[in-house]
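In what follows, a structure is listed as structure tokens, so that the remarks can point back to it.
Removed: one protein chain of the complex. Kept in place: all other protein chains.
Right, chain A next:
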Amino acid sequence: MNVQLPTGRELFEPKRPGSQDIAWCPGCGNFGIRNILISALAELGLKPNQVAIISGIGQAAKMPHYINVNGYHTLHGRAIPIATGVKASNPELTVIAEGGDGDMYAEGGNHLLHAIRRNPDITVLIHDNQVYGLTKGQASPTTMKGMKTPTQPWGVFEEPFNPLALAIALDASFVARTFMGYFKESVEIIKKAIQHKGLTIVDILHPCVSFNKVNTYAWYREHTYWMDDHDPYDREAAFRRALESDPLPLGIFYIHEKPTFEEQVPAYKKDKTPLWKREPKPELVKKFFEGKKL
């Protein structure tokens, strides 16, 4: 890679014995995403114990093992609610929910919809390779029409999921798409996503070298372009861009700054102490019982 890597990256390189045996295929786009993520965290000046990555299941979801931050490798599709609980309990943490297109758009689809409504201050990173990799090549919600797979031998005929249009339609707080092949730009987008207050969705296109023979590195370069003249505060324009299918626009589609879940819950209105540091309030329990004497 001929880019200048930021200092501080080594902080995020894990040294745990189990973290050295990386399960990704040689040439997998996940390596690039890991590099991008590490660089973004380093450039933001974060420390490993200030970040928590909550992942679902799949190759993308193995990220917590290959990076030195707090991590919870959970269940297929459930990273978002778990990340929401983490952030709610400790808003001082930078919380990232990470998974693949199957994880976030299929199994976890309902959680994504409602997380947009709830708007917790978490960053949702979706490794979108348009195929199920870990289970060996079945179609995912974002697989393009016509692609033949072992389980769709007649070719996929379902309409692909459009995560950006959906997120903008639901008035998500921050919506972006990038291709991991563009390192510097991707680092910038992920940094902005992490810094943004509220739920951020970054759809990260990346190739699956083993099971997706259509959407290759070359394909993504040929079928994407960067939006240079787009105003992310213009929702209608963002929606129009999100509907474009070929070439696919890259960049920040939409930003709507609005109050987060943690800002609105009564628990944090007067008291900013993270929930996990709080203790029971025996005097209020006693007061409750006094009231029950009537």
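Assume a residue touches a chain if its C-beta (ideal position, glycine included) is under 8 Å from a C-beta of that chain, and two chains touch if they have at least 3 such contacts; residues count from 1.
Here is the rule we use: contacts and distances are computed from a predicted model.
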| item | value |
| --- | --- |
| Protein name as given in UniProt for the chain not displayed, "2-oxoglutarate synthase subunit KorA", "Putative NAD(FAD)-dependent dehydrogenase", "ABC transporter substrate-binding protein" or "Thiolase domain-containing protein" | "2-oxoglutarate synthase subunit KorA" |
| Touching the absent chain when the full complex is considered, from A:Ala60, A:Leu93 or A:Val124 | A:Leu93 |
| Where the unshown chain meets chain A, residue by residue | 16-19, 23, 48-50, 52, 54, 57, 62, 64-65, 68-75, 78, 81-90, 92-93, 110-111, 113-114, 118, 261, 265-267, 269-271, 274-282, 284-286, 288-290, 292-294 |
